[in-house]
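Take a look at the following structure, please.
What you see is the complex with one protein chain gone and the rest in place.
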Amino acid sequence: MAKTKAAKTKAPKPHALNIPVPPRAKLEPDTQAYFAKCDEKLGFVPNVLLSYSFDAKKLRGFTEMYNELMLAPSGLSKLEREMIAVVVSSINHCYYCLTAHGAAVRALSGDPKLGEQMVMNYRVADLSPKMRAALDFAAKLTEMPDKIVEADRAALRKAGWSDRDIWDIAATASFFNMSNRMAAAIEMLPNDEYHAQSR
Amino acid sequence: MAKTKAAKTKAPKPHALNIPVPPRAKLEPDTQAYFAKCDEKLGFVPNVLLSYSFDAKKLRGFTEMYNELMLAPSGLSKLEREMIAVVVSSINHCYYCLTAHGAAVRALSGDPKLGEQMVMNYRVADLSPKMRAALDFAAKLTEMPDKIVEADRAALRKAGWSDRDIWDIAATASFFNMSNRMAAAIEMLPNDEYHAQSR
Amino acid sequence: MAKTKAAKTKAPKPHALNIPVPPRAKLEPDTQAYFAKCDEKLGFVPNVLLSYSFDAKKLRGFTEMYNELMLAPSGLSKLEREMIAVVVSSINHCYYCLTAHGAAVRALSGDPKLGEQMVMNYRVADLSPKMRAALDFAAKLTEMPDKIVEADRAALRKAGWSDRDIWDIAATASFFNMSNRMAAAIEMLPNDEYHAQSR
Amino acid sequence: MAKTKAAKTKAPKPHALNIPVPPRAKLEPDTQAYFAKCDEKLGFVPNVLLSYSFDAKKLRGFTEMYNELMLAPSGLSKLEREMIAVVVSSINHCYYCLTAHGAAVRALSGDPKLGEQMVMNYRVADLSPKMRAALDFAAKLTEMPDKIVEADRAALRKAGWSDRDIWDIAATASFFNMSNRMAAAIEMLPNDEYHAQSR
Amino acid sequence: MAKTKAAKTKAPKPHALNIPVPPRAKLEPDTQAYFAKCDEKLGFVPNVLLSYSFDAKKLRGFTEMYNELMLAPSGLSKLEREMIAVVVSSINHCYYCLTAHGAAVRALSGDPKLGEQMVMNYRVADLSPKMRAALDFAAKLTEMPDKIVEADRAALRKAGWSDRDIWDIAATASFFNMSNRMAAAIEMLPNDEYHAQSR
Partner (left out) sequence: MAKTKAAKTKAPKPHALNIPVPPRAKLEPDTQAYFAKCDEKLGFVPNVLLSYSFDAKKLRGFTEMYNELMLAPSGLSKLEREMIAVVVSSINHCYYCLTAHGAAVRALSGDPKLGEQMVMNYRVADLSPKMRAALDFAAKLTEMPDKIVEADRAALRKAGWSDRDIWDIAATASFFNMSNRMAAAIEMLPNDEYHAQSR
């Protein structure tokens, strides 16, 4: 069934630029394998990967940084990193990232409401002071990066985060400020499958 | 002489977090080789690389994406990509990137004034309409990514950029919105050597 | 079953102020009847109504204005009015209104994706130029009401809206700028039932 | 004399939309009575009422909510509510509401300077800490409703306001965020009579 | 009578800093003469002059620039310059300048309503396209000086202003961006006499 899905998801344009997505068979073997794994695990290849697939190096650069950031061992759980991703994307009103990572928050937390709160306004959520401090930092870093000062880092430490954690909070919030803008610039559209997931 | 320099640049903290830079000898062989090349070419290892060097995978992820973006063949010259980097960093008031990439604009253009104009306000520079359109797009993408619409892409096409060029303009502007925030979050400080370069 | 639901929804606090929701039996007869109708039609009484129920006059003032605005005959369909409500609430990041009226857009349109697009960023949606003009006006009226000028009204007329329609667009966008702020000020929380509706 | 005035005020268009004000004689009896009372008490019918008079239900919805808000018993005096109205309208630069409610502050306080200070910048006024806290809350709720958090409500309580008062502060500030936008959207113009009142 | 007035106006502190206003008799002869002329013409010495009077050079620097700007021959009438002053001060919410220059607009135009419109929102006023272009330029120069480009100057020329007029529009708008901030920084308070003038 995954195959059928994949076949369908290849069809619609994943973004607004005239840069065609290459046919699967023309992709490099490791990309083909990666996409097959997506089909198997998710039932589709995320449009962000299809978008980058016109250039193997750019695709690899993006996925390596992304996977290291979101999946590697960290003082932040995967859910916590996804929550940061969604809060940044909420400020930037990024349709692609809110859809894909909102679904991830719902799936990882098992709490559909939490996903909606991150999409809409994280300030209403019932969070630990530690997690709220992380999201407040991510929000300030998104809205006024020039005004981050030592007191902002001190607030994170006081809330219980280590300096190594602060790196990961910063790196996650920064990455989605990139991704949000890339998605906006080329009007990257999320796969329809996300919408109904984990509701 | 490069050695002496390198020895010195290892000493000062490249950022405000308590994540020590590992001694050169402890780095992975390919990182050691990369840093030796920096010493040779630039006379120092840029602090951004020292900052990431605590984790080989994160360093590789960053440099691969960066090199692909700024150095790979593109419809935009290296200078044009550096100009976008500086314009984005000017809006975000990023000390690290304005210093390092301002120097790059001065070096690549042979025009110190152009570097200063990108740092201070690109609107005063005497640019081709095509390049101005790229910088206007980068500025809007930085300030209000949620308001990018098809008309903004159309303006780039009308100015002479191809859809493939638009990808590169978008990717460059987006990347520095990440880098600016990472530098702000950890207060990454540029190597002093940049300031006097190409004046 | 509706009864059981209603019993449950009375329990949790609908907002953060210490203004208790009166027991059903103490409400005025017409309010009791109104709430019974909510139970029957929706399966619950919306928290906004519970919030206002401490004062019969305030509740009546709110519901009369609301019903006239959203349900009375108009040149705008009910869906179009709900879309305006959600776009305004997206700019103001109002958790209550995005949840309740996002569900309404999904229900009225039969298109869950459209609801998500209104919540996240209406600019990505595939809309008629006429509807887009209405949403652009609502967004500007929300973000910078002091800068609305005759040209903004002219753009609506050119897109096909009558002056009477413009009143309704304006009234809807204005009303949710009130409601969003009331919900924020008292941290009004939406009923959990909305989240899973019409997905 | 009131009659003569009323006759004149009916003539000029109260706003920029092509939605004619019905002749007095065609209005519903209770509206006619209401307007007669305005003539008697104020010497004219406020243009906001003329604007809504094309639809009896909309007029009633507006006036009931307005009267309940501004005239009903409350922990806030009428003057305090008018001060909130003007501070919100100052941020939104609403000509109609600044004119009409600025006059109300002058009249209720007997202090023309206080009215001007609310119109221009409430921060220069010599106010009690309690009233200043209310205006600070109203200003934040107007400018960034998404950033209101429990600490903002706590500040009001600490300044001496009860939770029931907070409702009224919130409701007043929220209502004028609606009214300001409605006035801007249709360019509603205040009656000339206000300008010279209580100077 | 002027004397009595002057005696009174010396008494209250004209601003919030602890920099006392010197007694009249201690001022330099030309300042004494200047203040006597103010008493005679206005009935009082404006607080801005009292504020600067602690230092004869600063007072002279301010008044010379001010008088040259607002009173010297120009392609703009005195009223037009005062209108620019008030529009800039409205954006900056400057209580001092709105009070003093709002009164000047009322006096010079003989139209109290025009004064109020400049204070509240110049966009509602019934102005010539030429004057509106000047005020639009002043507003943009106040809000986002970094985004002024040649097209903005071209719009002024198209509206009928000469390059020499553009200088005066720019100089007036710029000056009040200084004055507004000086007044805010030291909380300079306008003389009470302005409020009732020319109503």
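The chains carry the letters A, B, C, D and E, assigned in the order they are written, with residues numbered from 1 in each.
We take it that contacts are C-beta pairs under 8 Å (C-beta built on N, C-alpha and C of every residue); 3 or more make two chains touch, one makes a residue touch a chain.
Predicted model only: the values in this text are computed from it and were never measured.
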{"item": "Partner chains on view for the chain not depicted", "value": "A, B, D, E"}
{"item": "Residue among B:Cys38, B:Val119, B:Leu135 or B:Ile166 that touches the chain left out of view", "value": "B:Val119"}
{"item": "Residue in contact with the excluded chain [from E:Cys94, E:Leu108 or E:Leu189]", "value": "E:Cys94"}
{"item": "Option from E:Val87, E:Ala170 or E:Leu189 whose C-beta touches the chain left out", "value": "E:Ala170"}
{"item": "Residues from chain D at the interface with the omitted partner, ascending", "value": "121, 123"}
{"item": "Touch list for chain B against the chain that is not drawn", "value": "90, 93-95, 98-99, 112-113, 116-117, 119-121, 124, 187, 189, 192, 195-196, 199"}
{"item": "Chain A residues that touch the omitted chain in the full complex", "value": "146-149"}
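Definition applied: only the chains that are shown with their structure count from here on.
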{"item": "Third chains touching both chain D and chain B", "value": "A, C, E"}
{"item": "Between chain E and chain D, distance of the C-alpha-averaged centres to the nearest whole Å", "value": "29"}
{"item": "For chain B paired with chain C, centre-to-centre distance based on mean C-alpha positions, whole Å", "value": "45"}
{"item": "Junction residues of chain A - those touching two or more other chains", "value": "93-94, 121, 187"}
{"item": "Arrangement of touching chains [line / ring / star / complete / other]", "value": "other"}
